[in-house]
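Shown next, in structure tokens, is the structure this report addresses.
The complex is shown incomplete by one protein chain, all other protein chains being positioned as in the whole.
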Amino acid sequence: QRQTNMTSSKTIVLEFGGGLEALFSDAKSLSVTPPADIQSLGKLITWVRDHLITARHDMFVSGDALRPGVLVLVNDVDWELEDTVNYRFAGGDRIAFISTLHGG
Amino acid sequence: QRQTNMTSSKTIVLEFGGGLEALFSDAKSLSVTPPADIQSLGKLITWVRDHLITARHDMFVSGDALRPGVLVLVNDVDWELEDTVNYRFAGGDRIAFISTLHGG
Amino acid sequence: RPTMSTPLPPSSVERYSRQLLLPTFGVRAQTKLQTSRALIVGCGGLGSPALLYLAGAGVSVLGLVDRPHDVVDRSNLHRQIAHADARVGQSKVASAAAAARALNPHVVIETHAEFVARNAVELVSTYHVVLDCTDNVAARYLVSDACAAAKVPLVSGAAIGMEGQLTVYCAGADTPCYRCVFPAPPPPSCVGSCDAAGVLGPVPGVIGTMQALEALKLLGGIEKTTTLRRKLLLFDAADSAFRTVKLRPRARECPACGDEPSIEVARFAYEAFALGRDGKAPVGGVTVEAPAANA
Partner (left out) sequence: RPTMSTPLPPSSVERYSRQLLLPTFGVRAQTKLQTSRALIVGCGGLGSPALLYLAGAGVSVLGLVDRPHDVVDRSNLHRQIAHADARVGQSKVASAAAAARALNPHVVIETHAEFVARNAVELVSTYHVVLDCTDNVAARYLVSDACAAAKVPLVSGAAIGMEGQLTVYCAGADTPCYRCVFPAPPPPSCVGSCDAAGVLGPVPGVIGTMQALEALKLLGGIEKTTTLRRKLLLFDAADSAFRTVKLRPRARECPACGDEPSIEVARFAYEAFALGRDGKAPVGGVTVEAPAANA
């Protein structure tokens, strides 16, 4: 199911939590196929900002970077263990964006 | 990862819960490779009874059948949806035996 | 904040404001809660958090029942957080009622003396949801059969040792009852109890709190949520791990909830059945009553 061709576009699943789903019409998960030149998580973030979000961009990014307080998970693993913005995703990957909660 | 050859032996994961893990040295999960003639869940149950359990067989079976109060799950799905004892397992399958709890 | 057109009285607006503010819940669900009746069978480890959160949320009527004459024991208190050291020896249902009233005096508490085969169907029929917080096999079949007969959704929780289980039965045409999933009771030698095997307090705590959550979703009819119908939640407290598995649909031939049910709850011998005998043919024609239990 994982595609190995590194230059074709890949279908991945985006997941949202901690309130970020509000930016995506309350979708907790979205299947998307970014264009073939979007291969890394860094580029994926700007692509999501530019193509999937219509309002409250500040909830997702600060400029080109993810805003502080959002945890990124690659198949349920913290992206710090996966080279963060440099991670090259594969078809079938689940990339989650979870905002940290502070209430109690 | 799923093996398609129907006559070779297959490696599957057995999972135990609700107290049944006590029959398996407190292992909540065991990777096993039953012999090639064990292909169905019905035969798997008698094989587990005869080869993996050393005491308290009554906690697992009543004769050749599973004892009442044990739920069988094939990859997290109730075996009633998978033809119960007739289900032919594939390599990589997770077969769970969960005893129902009554306490509160 | 809800508008002035809400039918909620001002005192409710203050008390329930954090639910009213919640888009998923809001005035619509709160208004439904204000006319909702919930029955908790068993006021022990599961029932304690369940009754506190349901009372706090503002159900209209909270029914409480446990074994007749059961009292608060000191060994209950590590997990049965609705009770109190000063109420050891008092009636368990009365102690639970006191706890619910102390949190929210606006909830009407109905206490029942017993939950037995004779009165079970009649009792559950007057409620919109039932929570099975019992602790024994006979009671679990009785509660489920009664809910199947009365077609009342049942939120069923269980906990022992370091494990918990939770599902919703009898909630819709394709949702099974307890008997659909477990047609025959386990051999008595295979049944554990918290009194014999022990339990860590937060284990029924998590499951009982989740039972309140499921009940609130059912009663509030809140959109954009799903309940654990046809799903069983498995909780492994030793590893703080949860897992949800898919359950079979309702069995059309089920003797309790099927298309032609054959069980007459008031005449079924639940304790005999739990011991492996035929519940439909009690010895000597005498029906053995199944006590509701506390855990």
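To keep things simple, chains are lettered A, B and C as they appear, and every chain counts its residues starting from 1.
The rule is simple: contacts are C-beta pairs under 8 Å (C-beta built on N, C-alpha and C of every residue); 3 or more make two chains touch, one makes a residue touch a chain.
Predicted model only: the values in this text are computed from it and were never measured.
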item	value
Partner chains on view for the chain not depicted	A, C
Residue touching the undisplayed chain, where the options are A:Pro35, A:Gly69 or A:Gly92	A:Gly69
Contact footprint on chain A, counting only the chain that is left out	17-19, 28, 58-59, 62, 67-71, 73, 76-78, 80-81, 96, 98-104
Touch list for chain C against the chain that is not drawn	14-25, 49, 52-53, 56-58, 74-75, 77-79, 81, 83-86, 102-105, 161-162, 166, 194-203, 205-206, 209-210, 212-214, 216, 224-228, 231, 233, 237-242, 244
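Definition applied: only the chains that are shown with their structure count from here on.
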item	value
Length of the line joining the C-alpha centres of chain B and chain C, rounded to whole Å	30
